[in-house]
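Only one protein chain is missing; all other protein chains are in place.
Lettered A, B and C in written order, each chain numbered from 1.
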Amino acid sequence: MTPQEWGLYEYIFNGVAALLTLCIFSFLYKDNPFYKFAERLVAGVATGYFTMLLFWTNFMDKVYDPLKAGQWWYIFPAVLGVMMWTRFSKKWAWVSRYSIAFYIGIGSGVSITVYLYTYLFKQLQATIGFPITMDIAGLNQFLVIIAVLSALVYFFFSTPHKGALGFVSKIGIYVIMICFGAGFGLTVMGRVALLVNRVIFLKGYLIQLFGG
Amino acid sequence: MNIFQKMMQIDRRWVYLAIGLAVIIPSIKSFDVPVTVSPEVKRIYDFVDSLQAGDYVFICVDYDPSSMAELNPMAVAIVNQAFVKDLKAIFVTLSQFGPGLVEQITSQLAANHNKINGVDYAFLGYRPYPAITILAMGVDFSVPFPQDYYGTPLDSLPVMNGIKNFDDVKGVIEITSGNTADFWLIYGNGRYGFPLAIGITGVMSANYYQYLSSGQLFGIIPGVKGAAEYEELVGFPGEGKAQMAYQVIAHSVIIIFIIISNVAYFATRKRKAGLEGGNQ
Amino acid sequence: MRREIPLVIVFLFGLFMIVQFFIPHRSFAFLYQEFNNWTIIIGIFTMVIGVGSLITVHYSKIRFKKPGWGYSIVTIVSLCGMSLIGLIGGTENELFLNLYRYGLSPVTSTMFSLLAYFIASAAYRAFRARTVVATLLLISAVVVMLGRVPIGQIITAWLPEWLQLQNIADFLLQTPNVAAKRAIYIGVGLGVAAVSLKIILGIERTWLGGDGGK
Partner (left out) sequence: MKKSGFKFLVVLAVSIWLTPFASFAEVISADSAFQSFPPMPIIVTVSDMPNDPGGALIVEWSIPDADSLTLASMNVYQISRSSNPDSEFESITSLVAGSTRYEDSGLEDGKNYYYRIIAFDNDNRLAEGTGGPGVPSGQWFNTGRIPILIMVVLFATTAIGFIVSAKKGYKFYVRPIAGIRAVDDAIGRATEMGRPILYVPGLGTASEVATIAAFTILGRVARKVAEYNTRVIVPNYDPVVMAVCQEVVKGAYTAAGKPDMYDANDVYFVTQDQFPYTAAVNGVMLRQKPATNFYMGMFYAESLVLAETGFISGSIQIAGTDQLVQIPFFVSVCDFVLMGEELYAASAYLSQEPQQLGTLKAQDWGKVLVVVLIIVGMIFSTFGWESFAAWFDVG
């Protein structure tokens, strides 16, 4: 890494970024005023940022422009949205339930079919269409099926897990734990990468300040 | 308190310190780690490699700066390969922080390979609501993106000439740190059936291997290791390979702590039997 | 009024969304897209409530001089500052973007990178072979960790290929891992369908208030 051409502006902004990075790292030792400061600062900045983004892109695109273009029915969602504001009043807060009901109705209606389709059907489809052959692939497929079945049995709620069912459900939880262990192991790399990135950033700033 | 009891209760800050050193040391003195290429990465490389100059490849950059470390190296490697092969690339992002990343990647690599925006590649921009955007692009790119990111109408971009929707691209490579891969699977590959490959963070990859076996994906680049492998294939050693050095040390440190923890556990188990339950 | 109408709304729109899944016709596709848009629009308007809550909480901290009230000033100032800059200059102006780039995103990525430390301390504490279940978690995690970096290849290069760590790791990822995920997904699919059904039918109504909105 070699120093680049930086003006005062870059030095200040990157300095802020470096300081904030250190503020957050200080949390590892213990909670302290620097962390508190960074935490509260970003709560404000992030909210301001997203509110403005919502306003300029989403509100304009989704509400203002359609209404202006004569799509009058956009008045309905706008009214539903404004109804949420009744929450500021104790007396009228219940009105917001109408909007919430719409929101939840749409969400749960979509979910029934979509989840049964992508989560249940697709998984079923991926499991059943393969022949058990007398080779490595066949053995693997057989193992997958056994593992799927036993893990499914673990999720039986309305029968006691005793006897044969208990045995199978035990295999099931073993399979699930292997899966979780594998998931954990896989993750380490990504997390380390993120840390490395921060270290490289700090190193870059130091080089910039004091020369390579 | 004997040595084993101490080993059982190492203060978390020592663990933190060890991890900190594990990434700081290679940043001062770096070293090269050999990598071997896995088949799911090779398939993506082969796919891009098999395309003819002028073929279109669609690249969706759906991560945000917080996952840059892991995903940027693979995006760079793929774009490098595409530009070297004189493919036409179309970029889209479904992440609100994507535009900056796409600009950074394209402007830098385009300069390296003498590619011109609008002629050799196009960046259509960012749209929220991935499902809707993907469905609309399946009909016509210009539905969700009447103009490209820089405000030029799509039909006046030479690179977009004669291409309309996913039917006209050879394949889609989605690089993501979030759930947009699911949208590409369900609404993209599921609905329009184009070949789809994804580059994802290491964490997510376990979740997507099943789509590899179900044929919904033709390849996966998992995390930094995948990126390092891709760089090896493309022949541009970059961030990915550099990252591998850190990974080796950090992984070793974690494994050493797990070993310490278990040695201590078994050495002190007799005394503590029955006091500790399962971890669930 | 307060309870029945919301339940009717949930029922009607829930039912519509189920039905539309099976009807490809243009008119239904249009309504589907519109309704999805509407939920987004409600979300946009509700942001006002969110910001209101944020301000109220911090304002009351400052007003009653609760512990740490000084930090609340930081929040209010940064919120107002950021909003003002965005409101006046739009989201594409350089200052707004730089505040995001250098003020917000370093904190975001550093918080994210703390996971490298936490994953190590969690592994140190949790991966002890106390029970069969914990042992499986431990072994599987260690094998995958080693298999994903070249260490696995180096230390098991002398073994037959199928016993080398990276191949065992791949086996774990592609067989038990895939299988368990399928089972969990199938369960989640059924669970979600059950909860959604209860919501649409008005059996599950906690969302109306803890007592079902009475």
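In this text, a residue touches a chain if its C-beta (ideal position, glycine included) is under 8 Å from a C-beta of that chain, and two chains touch if they have at least 3 such contacts.
Because the structure is predicted, anything quoted here is derived from the model rather than measured.
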item: Visible chains in contact with the missing one; value: A, B, C
item: Absent-chain contact - pick from A:F55, A:Y74 or A:Y103; value: A:Y103
item: Chain not shown, touching residues in subunit B; value: 12, 66, 139-140, 167, 178, 190, 203-204, 206-207, 279-280
item: Hidden partner interface residues of subunit C, rising order; value: 18, 21-29, 39, 42-43, 46-51, 53-54, 56-57, 60, 67-68, 104, 107-109, 111-112, 114-115, 118-119, 121-123, 125-127, 137, 181, 184-188, 190-199, 201, 203-204, 206-214
item: Positions on subunit A where the hidden chain makes contact; value: 24, 27, 31, 35-36, 38-40, 42-43, 45-47, 49-50, 84, 87, 93, 96-97, 100, 103-104, 106-108, 110-113, 115-117, 120-121, 124-125, 127-133, 142, 145, 148-149, 152-153, 155-161, 176-177, 180-181, 183-184, 187
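The rule is short, and it goes like this: only the chains that are shown with their structure count from here on.
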item: Chain contact topology (line, ring, star, complete or other); value: complete
item: Innermost chain, where centres are averages of C-alpha coordinates; value: A
item: A-C or B-C, whichever has more C-beta pairs in contact; value: A-C
item: Remotest chain, subunit B as reference, centres from CA atoms; value: C
item: Between subunit C and subunit B, distance of the C-alpha-averaged centres to the nearest whole Å; value: 19
item: Numbers and ranges of subunit A residues touching at least 2 other chains; value: 28, 53, 57-58, 118, 126, 179, 182-183, 186-189, 191-192, 194-195, 197
item: Shared-contact residues (touching 2 or more other chains) in subunit C; value: 36, 40, 101, 105, 108-109, 112, 116-117, 119, 123, 133-134, 137-138, 142, 145, 148-149, 173-174, 177-178, 181-182
item: List of subunit B residues in touch with subunit A within their complex; value: 13, 16, 19, 22-24, 27, 66-70, 96, 128, 186, 201-203, 205-206, 210, 213-214, 222-225, 243, 246-247, 250-251, 254
item: Contacting residues of subunit C [partner subunit A, same complex]; value: 2, 5-7, 9-18, 21-22, 34-42, 44-52, 54, 68, 71-72, 74-83, 85-87, 90-91, 96, 98-117, 119, 123, 132-134, 136-145, 147-149, 169, 172-190, 192-193, 195-197, 199-200, 207-208, 213
item: Complex interface listing, subunit C residues touching subunit B; value: 33, 36, 40, 101, 105, 108-109, 112, 116-117, 119-121, 123-131, 133-134, 137-138, 142, 145-146, 148-151, 153, 166, 170, 173-174, 177-178, 181-182
